[in-house]
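A protein chain is absent from this complex, but the other protein chains hold their places.
Labels for the chains are A, B and C, by order of writing; each one numbers its residues from 1.
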Amino acid sequence: MKINKEELIKKLKELSSSGYNYLVKITAVDYIDHLEVIYFIRNMQNKKEENVRLDLKNGESLPTVIEIYKAADYYERELSEMFGIAIEGREVKRLLLEKWDGLEAPLRKSFQWGSDYKSG
Amino acid sequence: MLTKINVGPIHPSTHGVLRLVVTLDGDTIVDVEPHIGFLHRGVEKLAENRMYMQSESYMEKIDYVAPMAYSDLYVAAVEEATGIHPNERAKYVRLILLEFQRIASHLLWLGTFCNDLGLMFTMFTWTLKDRDLILNLLQDVTGSRMFYVNMRLGGVSIDLPPNFEEHANKLLDYLEKRFKEYEAFLEKNPVFIERTKGVGVLKREDAIALGVTGPVLRASGVNFDVRRDYTYYAYEKLHFIPQIQTKGDSFARYKVRMQEMKESIKLIRSALKLIPEGDALGMPIKLISPPVKEKEVIVRRELPRGEGMIFMVTDKQRPYRLSLRTPAFINLSALKQIAKGASYADLFSILGSLDLVMADVDK
Amino acid sequence: MSDERFENAKREMEQLVVDSLKNYKAPVGAFFTNLKEATKAIASGAIRWSRKNSLWPMQFGLACCAMELMDFGASRIDAERKGYLLFRGTPRQCDVMIVAGWVTKAVAPEVKRLYEQMAKPRYVIAYGECAVSGGPWWESYNIIKGIDQILPVDVYVAGCPPKPENLFEALMKLQEKVGGKIED
Partner (left out) sequence: MLISSVEELIFEVIAIFILIVFFDYTFGWLERKAIAKAQLRHGPTYLGKFGVLQNLADILKLLTKENVIPKNADKLVFSTVPLLLLALFIFLVYLLPFPNSLGIDISIGLLAIFVLLSFSPLLIFLTGAASGNKFSLISAQRSVIMSLAYEVPLILSVAAVALYTGSFNIANIVYSQARIPFIVLMPIGFFVFFIAMLAELERPPFDLREADSELIAGWLVDVGAPYYAMALFVDYTRMFLGSLLISLLFLGGWLGPYLPGLIWLLIKVFVVAFVIVIIRATTVRMRLDRLMRFGWFWLLPLAVLNIIFTFILFVK
């Protein structure tokens, strides 16, 4: 289901109280002009799955869902460094690229992934 | 007084390159902060810049303990996108090979877990010997010892050799005997029981909230297995039963994996009986793959370490975005919760019981 | 004029020879010098023999190739037959560092530091494509293309992953190098 950014917390709270208590993954797709963030959540009782999608403009920040799903911790950290999305409402430490000196988030389409290739 | 200890990045028991900053109060762990990313190489980005079937080899290197499971996961995603589905025999062949791979992976886990507990290398060499036999069998089928790259669109690269069933049955008999020995060796050892029972308890609610997967989730009493709940290949026909334990401690995690190995043997045996005649070969790898039909693909597979998921947004000849859900990544995030309150000596047995592969965590 | 200069030079040379002879200690007996040299030769031979025959690898695996490294020590290959076993976890007591796996930018300083912590003499084996040249991750944004950019490598083992037998052969090659059969 597609929702707005403002509805996210409310929607997820609603879903988690109706049994969708397992967060499978948070991921994002870079469509150059905007980003799509997808929350895969699952009902562990009847094994049904739901995905909640929202569009983010470039440079927009994302509210944290760690209050609702504890598992969101690592995924949000990953998102923030792989796509450069700022996360509201929590301190986000670096995760995978702790010692990385690259300026740009590597999974954005604008990332020059071949730049290092020549120098090596 | 609190002491901070830095463990790793290179330490004998971190199963790869993992850095833990442990805060200790005496001998009790107050906090563990994992620092990961030492093996990060950007598989997702690399896959975006490759043709579909070129990436299969990369996928295998994500989890080098069970490479075939990952190549199956990826190829299944491409199959879903292109609409080329494996035939009945190919499904069985894949299932047999994957279950062998699962046994090999769990055997290696058992060896390293005993190493973490302080049984220096005895169990390790025993299980590695058995694993070698499985690898030899897989080598007979695929031609390679570790990285097989044998999954093709709609099948496998090489069909099972003619004497495969005989060899496999012999190996399974041997393995069954060995598992009994291992169980007797470990479960009758009071020190082993003492070191694992009641250690690193993860309750059912916490397991769901933290999103852990695979044997760790099942050891906490959650009845979930992708092989049954999002069934694929021939698991439904073979009456697959997920293995559940309720205690959620290290011993339960050990037990789940032990039972899973036995269940895998059962699955392979019945699959060998039911396998239809015919041809299991898939399409040979070509640079230009068949046209893509789906816009977005979600594929789930039960990997040896837990639920693996691929979310792929497709482009014409290569993925526009490939998002991997690696099981070890999320299992590691639960370490903080599990290890809190344990003694320092137990930290590594807890870490071992989660069955982490650091390349799987770091992607 | 010129003769005088020659004379002076000649005298100086003689004086130099005499002076140098003053500092020269005559050998007490030819036998003893030979014995000293002989012990020296025997000792250096023994040290070389011992170094050659006991190469202890460090218990250190990075990625895929570490799997084969485990197999190298286990019962099928049994590296201890030639004394390649006794994996020590601490770098202070090891001789060989087997770099098994890709080296990312994050882990490269740690690997270098580990190498520096090892006691001399120390050797490095680049095991597998990733350690040799970056291998399949050549184009990745976070990978060092070959461990030889940061460490002096003695033996390269190619393959993805090389079989444990290949590592055994590589260590035998290293043995030859330590024993002096192969020049650097």
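Heads up, the rule we're going with is that a contact is a pair of C-beta atoms (placed from the backbone, for glycine too) under 8 Å apart; a residue touches a chain by one contact, two chains touch by 3 or more.
These numbers were taken from a predicted model, which means no experiment stands behind them.
Asker: With touch as defined up top, name the shown chains that contact the chain not shown.
Answerer: Across the whole assembly, the hidden chain touches B, C.
Asker: Any idea which of B:114, B:275 or B:312 touches the chain not displayed?
Answerer: Of the listed residues, the one touching the omitted chain is B:114.
Asker: Of the residues B:13, B:105, B:142 or B:353, I need the one that contacts the missing chain.
Answerer: B:13
Asker: Touching the left-out chain: which of C:8, C:75 or C:149?
Answerer: C:75
Asker: Touching residues of chain B against the unshown chain: what are they?
Answerer: Answer for chain B: residues 3, 5-6, 11-13, 27, 114-122, 124-126, 129, 185, 189, 191-192, 194-195, 343-348 touch the chain left out.
Asker: Using the document's contact rule, name the residues of chain C that touch the chain not shown here.
Answerer: 46-47, 49-51, 53-54, 56, 74-75, 78, 80-83, 86, 88-90, 92-93, 95, 117, 119-121
To be clear about the criterion, only the chains that are shown with their structure count from here on.
Asker: Could you tell me which chain's Cα centre is nearest to the average position of every protein Cα atom shown?
Answerer: Checking distances from each chain centre to the full centroid gives B.
Asker: Would you identify the chain whose Cα-based centre sits farthest away from the centre of chain B?
Answerer: In terms of C-alpha centroids, the chain at the greatest distance from chain B is C.
Asker: Compute the distance, rounded to whole Å, between the mean C-alpha positions of chain B and chain C.
Answerer: 38
Asker: Return the distance between the CA-based centres of chain A and chain B, expressed in whole Å.
Answerer: 25
Asker: Just curious, how far off is chain C from chain A if you go by their C-alpha centres, in Å?
Answerer: Roughly 48 Å, centre to centre.
Asker: Got the chain B residues that touch at least 2 other chains?
Answerer: In chain B, residues 37, 40, 42, 45, 49 touch at least two other chains, as defined above.
Asker: Can you tell me which residues of chain A touch two or more of the remaining chains?
Answerer: As it turns out, chain A has residues touching two or more other chains at 97-100, 106, 111, 113.
Asker: Under the stated contact criterion, what part of chain B meets chain C in this complex?
Answerer: Chain B residues touching chain C: 9-12, 16-17, 37-42, 45-46, 49, 57-58, 61, 64-65, 108, 121, 124-126, 128-129, 132, 145-147, 358-359.
Asker: Quick check: in the complex, which residue numbers of chain C touch chain B?
Answerer: Contact set of chain C toward chain B: 59-64, 66-68, 70-71, 73-76, 87, 89, 101-102, 104, 106-107, 110-111, 114, 136-137, 139-143, 160-161, 163.
Asker: Under the definition above, what is the set of chain B residues touching chain A in their complex?
Answerer: Touching chain A from chain B are residues 35-37, 40, 42, 44-45, 49, 208-211, 222, 224, 229-230, 298, 307, 309, 311, 313, 320-321, 323, 325, 329-330, 332-333, 362-363.
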